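The structure's right below; bear with me while I get my questions together.
Note that one protein chain of the assembly has been removed; the remaining protein chains are unaltered in position.
Here is subunit A:
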Amino acid sequence: MKRTVIKRDGTEEPFRTQKIINAIFEIIEGLEVEDDYELVFLIMKELDLKVPERVSTEELDRLVLKAIEQLIPRHPVYDTLATRQLLKLINKRIDRRLDSFRDYLEKGFEQELLHERLKDFDFELLEQSLDFERDRLLGYFGLTTMNDRYLMKNRDGEVMEKPQWFFMRVAMGIGNSNEEIIKIYNKLSKLEYLHSTPTLFNSGTVTSQYSSCYVSVIDDSLDSIMDKARETAFLAKYAGGVGTDVSRIRATGSNIASLNAPSSGAIPFIKIFDTLVNSIQQGGRRRSSQVVSMQPWHLDIDGFLDLRETTGNAYFRTPSLNTSLWMPDEMMRRIDQGEPIYLFDPGECPELVDATGDDFKKNYARRIEQAEAGELEQFRQLDSQDFFKKYLFKLAKTGHPWLIFKDEHNRHNPCPEYSVINSSNLCTEISIPNRPDSTAVCTLASVNLSKHVKEDKSDIDWEKLVDTLETMTRGLDNILDKNFYPSEAARQNTMDLRPLGIGLMGFAEALIDLDIPYDSEEAVILARKLGAFMRKIAYRTSQELAEERGAFRHYREMEEQGEGYDYPPRRNAVLLAIAPTASISIITGTTSSIDSYFSNIYSRDTLSGKHIVINRQLIEDLEEKGKWSDGMADVIKAHNGSVQYIDELDGVIDKELYKTAYEIHPRRQIDIAAAFQESIDQAVSKSLYIDEHLREDMEEIYLYAWEKKLKSTYYCFIDKVVKGEKYTEKVNKRGSRKGFGGGGAASAANGDSSDTSEPAEAGTQAELEAKARQKFGDEVVDEALEADADSCPTDPMLRRICPACE
């Protein structure tokens, strides 16, 4: 097959292997690799089958990228190469349209993409501060994700930002001065911390919506419900996640005074939000989502637990909503001790909604007495353990609702005079007092701990961490005044409380650097220390900010009323929240939040497609011990990404360091989250990973989470047992049975692989190459591999591996 390359200007030229080989050598340059020829050979081999008869230069570039990408699971070096190739493509495309960073800014203003405010800064100084070398810190998955969704596009939908321009644009939307911008840029571009996705999307742009989360409260009135529907629509439109408490909405059968008719309960109203969110989800770079939260004593709780079921009456199902339970201590106590629980109608017992802790316990007991005495219109008594079992079954089956602890959230409310905390947000890390007229907003950023380990890996680089935390606190506080608030209730809450959410990612990666197994007491101790440290620095900075810019408004108002809070003035009511960091940990290429490695090799499904993630630290370790090879990669894959049962590695590496999520007992996962939670003033969003064999212990596990004073749990992952046939791995379904090979009938049918004869088609290129090396020696083979159309080998065997010969 003769191949033709069509160039951008429409002219054609013959496809030349050598040209591509040279281009690959170019991206390898400067990389420390053992055998660059072998690298090139492998890539060419992958590429060869892909290139069609007629191919455009752009398509060819993409195919080269695909070819490299396919090799990523073999070795991290291919990840680096793929990143470089993608960078090359991004830069090439942008260079055709834009001359420089300045040019980009100008076009951005011209097309009304960038915010006028940015014009105040010194473009020349900022341009000089750009450091394109830092592109090298990005990994392939991170860069792909950035390129797909984060890098700003022009009005024609073409990417117009290089990664460093992107970091600078984000910094410009946050910093108040040139110096501050450079400081933030440096931190972001070195991946030392990152802001949450909405900030990365919108910072410095005309859509200055920086916040991730909104948490609203619906009152028990049609007015309020419709009001909140409207607010939700606007919040969702601007890509935030919305949390909404529905505990106040009266239950089914409750009397509506104005109509003197029974209510149809909370569920049909929740359905409105499902429809609403679904209609806004279409398109966009990230799905807007909503979580509705209900307290489990609500009489409609059964219907609530079923919202995410996939069968049944579609009218009572909400496939586009997430759900969570806002669980009071008193009900957990009853579950723990096997005492019955009671369900009530918030229309009849409204005081239960707001009451927390002992106050709730007292009111709940009083209502139970009334119920037993027949003084209530509506109530139900349930066996608490049956209820809990049923709930956990739903959690395992549908992933919903998540379990969040009402009283633990409220015990740490720094502003009880403002309001109770009515629920958490979509990702369960928010804990901010809110009311129907005050919708909580949280603006988040997360430290990348893996970039805060001392060079000699002896300890956390605490000094650097101070610097990062200070920068973050100030930057986040700046944002609050630049942010666009989609609703008045949201602005109100922010101006009153100025809440921030500083979190953490890369905890597990840092642990391995420090030689500490995730599944150890030492890890718990470090978690506790880190939490306390984050609190100390963030609070200190916020107190300084209060001196410079004033304390948060509600604090001042309480002080003016002579009922001031007993803590020193600070700028922000709350400062810390550990979010799941799903997307930004991908950009930084580290482990998410405070979770362990999910597995040592796994695939991750995101809006940017499916990517294979490998534990680079493990591979480096194995390489150092001379144990990394394609064979080992296959063995680890065959073990579903676990190294625990590979005997060959006993005593070679410290296996404890590389336990994967399901191999760490949920108790330990909870211990680590609890150690952080001691100091985190908002919440730690903790997903639990439960191995199938512990499924029976779910009750115990979730009771333990409550005892350990977690505020929030998040997704419950249960290892899936039934998997599809493995595609890339030999599986022996036949065992020792002979099947058609048993009779010795036809020679062609003669089973068990005693094939000594030369196969009809000589296997893969690799086998061919190996054979050729044996026959001709390495030198000849290498030459053949490099051959282009002008110097093709003559031997038929060599011709078959020569990339230019067909």
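The rule is short, and it goes like this: a contact is a pair of C-beta atoms (placed from the backbone, for glycine too) under 8 Å apart; a residue touches a chain by one contact, two chains touch by 3 or more; residues count from 1.
As a working rule, contacts and distances are computed from a predicted model.
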item: Hidden chain of the complex, named as in its UniProt record, picked from "Peptide/nickel transport system ATP-binding protein", "Ribonucleoside-diphosphate reductase subunit beta", "Glutathione-dependent formaldehyde dehydrogenase" or "ABC transporter permease"; value: "Ribonucleoside-diphosphate reductase subunit beta"
item: Sole contact to the chain not displayed, among A:260, A:310 or A:337; value: A:310
item: Of A:189, A:583 or A:712, the residue in touch with the unshown chain; value: A:583
item: Residue of A:62, A:107 or A:616 in touch with the missing chain, whole complex considered; value: A:62
item: Candidate in contact with the missing chain, chosen from A:106, A:127, A:148 or A:623; value: A:148
item: Contact footprint on subunit A, counting only the chain that is left out; value: 1, 46, 49-55, 59, 62-63, 66, 70-71, 73, 148, 241, 278, 281-283, 286-287, 289, 310-311, 317, 319-320, 396-399, 426, 582-583, 598-599, 601-613, 637, 640-641, 715, 717-729, 733-734, 737-743, 745-746, 748-753, 755, 759-764, 766-767
